[in-house]
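Read the structure below first, then the notes.
In this view, the complex is presented without one of its protein chains, the others remaining in place.
For clarity, chains are labelled A and B in written order, and residue numbers in each chain start from 1.
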Amino acid sequence: MSTANSVKPKEQKKYSASKRYQKRSQGAEIWRRLKKNKGAMVGLGIVAMLAFIALFADIIIDFETDVIGQNISQRMQLPSRDHLLGTDEVGRDVFFRLLYGTRFSLSVGIVAVIIALVIGVVFGAIAGYFGGAIEEIIMRATDIFASVPHILMGIVIVAALGASTLNLMIAVGISSVPQFIRITRAAVLTVRHAEYVEASRAIGLREASIIFVHIIPNCLSPIIVQTTLRVASAIISASALSFLGLGVPQPSPEWGSMLSSGRQFIRTNSLLTFFPGLAIMITVLALNLLGDGLRDALDPKLRR
Amino acid sequence: MSNKALEVHNLKKYFKTPRGMLHAVDDISFSIEKGRTLGIVGESGCGKSTTGRVILRLLDPTNGEIIFEGRDISKISQRELRKLRAEMQIIFQDPFSSLDPRKTINQIISEPIIVNKIIKSKKAIEERVLELMETVGLAERLINTYPHELDGGRRQRIGIARALAMNPKFIVCDEPVSALDVSIQAQILNLLQRLQKQYGLTYMFITHDLAVVNYFSDDIAVMYLGQIVEKAPAEDLFENPVHPYTKALLSAIPIPETGKKPKRFLLKGEISSPINPKNECRFSKRCSFVVEKCKNSCPGLREIKPEHFVACHLV
Partner (left out) sequence: MENKNIILDIQDLEVRFEVDGEIIRAVNGVSLTLEKGKTLGLVGETGAGKTTTALAVMHLVPDPPGIISNGNILLNGKDVMGMSKAELEKIRGKEVSMIFQDPMTSLNPVFTIGEQIAESLEIHEQLSRTDAMKKAKEMLELVGIPGSRASDYPHQFSGGMKQRVVIAIALACNPQLLIADEPTTALDVTIQAQVLELMKELKEKYGTAMIMITHDLGIVAEVCDEVAVMYAGRIIEKGTLDQVFNNTLHPYTEGLFNSLPNIKDRKSELLPIPGLMPDPVNLPVGCAFEPRCSYARAECSLRQPESRMVSDHMVCCSAYDHPDFHIKRKGGKYVE
């Protein structure tokens, strides 16, 4: 230790480790606040259940027989004990198809948002931190991108790349990028001028370190909230594209395409459109409730 | 070897704004001897905070020299500067915004040590953090708490501990007690004084509070619109203020005593704009003693008595 300086270290003393005083995690505090929000907890419960179904769908349900196995003699049945939500136009059990469809909806929603997150946060942070010409270029490109309607963007991409689950994820992901760029840039702008950023410069931190150590961790709250909400809209976009026949190909039980094929029978058996629609609605509602709850729980100003 | 910790010559800092050139700091010069405190006093917009930041090169000067321990640092590169960071530090005004809300006290205080690789071993770093906490009066059990869990006084102590972490020789204190309650202010001021005596620190103490600056400084410079209008040893300034602005400033302080008070020097009007200032005394519009000369040329700082400098045509 350098002793040429003016502040001399104290004499040898036995200091105990900081292990004695546990760090009270900020995560625990956020969880406590989230728990108080009834709506958010309902949303969280539903999302957790859906995630569980999606993960274990293969074990519960036999794909061949229950999901795509056709049984024309059993077609168009109303809900009964054998088929909880009835059967569709080729005799497949609607309930099992919905359960299995959770996989597609959730996975498309999550992967699409991850794509958007990675691209959006990087560009948003660069734009927010450096400003000037770089910011102008990125933001104007974002504006142009955002001016194209989501569905149209999705259609173009899928038409170019072909209809498959992966391409659906890419299409929905890319159309969500502008939102993430904007949110990240706004968050970075707020944090960039904070005094603790100036303080870290005074200590001698390099610019790159400042971005990763101080700025991005403080921007996480709005990004996390946005992520949850975007998963909901990604699911809707994916369903819409599938409805148009551009998404997951038949006979996969994606909710949007179930809606689409049920359309022709809407007068005779409206349940075929009702149940998939209900599934989409419940999922999106749950995600929105959770997202709103997270926004409140993460807001540091909501103190006593 | 000079005994001056800091010398500033003709320092200027201008900002470009859509309405013109803002003269935040306009040609100021002063020096501080090792182990002493220079108080810089002024109201909002006078440029004192900007001065503090320019001296530490948190902002780059437009012009002028900053000579720190005999070396001109006004133009050296960021890389060279980083090596000097250990010697010159800053304590910020707002204990709420100068600490990263997502870092614990331990992380905040140890950051300068880790970044500059002063100590390598984790255990030794922690020992140093605990030592610093004890020095500034923070209980050991707070080591893993977050800033928002503590009050303003404790947060300011964290800021002080962070500034001391690298054993600096010179500290810019930018309104370190303005955001604190009166009884806490006194605690922090006493702490800063004790540290100065103990470690031989040189302070540049920026504030708008004249009672505090009188208590705390050896010499005082009064700033107005980017310029130093009077500079003198603290006792001299308070007993014999010369510049009309200094007189007004001193008489404006409400004194917590009953009984008849001397008549106030009230200033007329408001502070004028620091953008594209004309060649006149910047205080002329509010001065009760203004004459023709004041509107035609800007007075420079002149020594009227040993160590007592004033910028006024009428002296």
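Just so it is clear, a residue touches a chain if its C-beta (ideal position, glycine included) is under 8 Å from a C-beta of that chain, and two chains touch if they have at least 3 such contacts.
The model shown is predicted, which means the values in this text are computed figures rather than measured ones.
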Of B:I184, B:V290 or B:L314, the residue in touch with the unshown chain: B:I184
Touching residue (missing chain; options B:F15, B:F96 or B:F238): B:F238
Of B:I109, B:I228, B:L267 or B:C281, the residue in touch with the unshown chain: B:L267
From B:L210, B:C281 or B:V310, residue that would touch the chain that is not displayed: B:L210
Where the unshown chain meets chain B, residue by residue: 43-44, 151, 153, 181-187, 189-190, 208-212, 214-216, 234-235, 238, 248-249, 251-258, 264, 266-267, 270-271
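Basically, only the chains that are shown with their structure count from here on.
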Of all residues in chain B, those that touch chain A in their complex: 53, 56, 58, 81-82, 85-86, 89-90, 92, 94, 97-102, 104, 106, 111-112, 115-116, 118-119, 123-124, 126-131, 134, 140-146, 148, 159, 162, 164, 166-169, 199-201
In the complex with chain B, residue positions of chain A that touch it: 1-2, 5-10, 13, 15, 17-18, 21-24, 26, 194-196, 198-206, 209, 214, 217-218, 300, 303
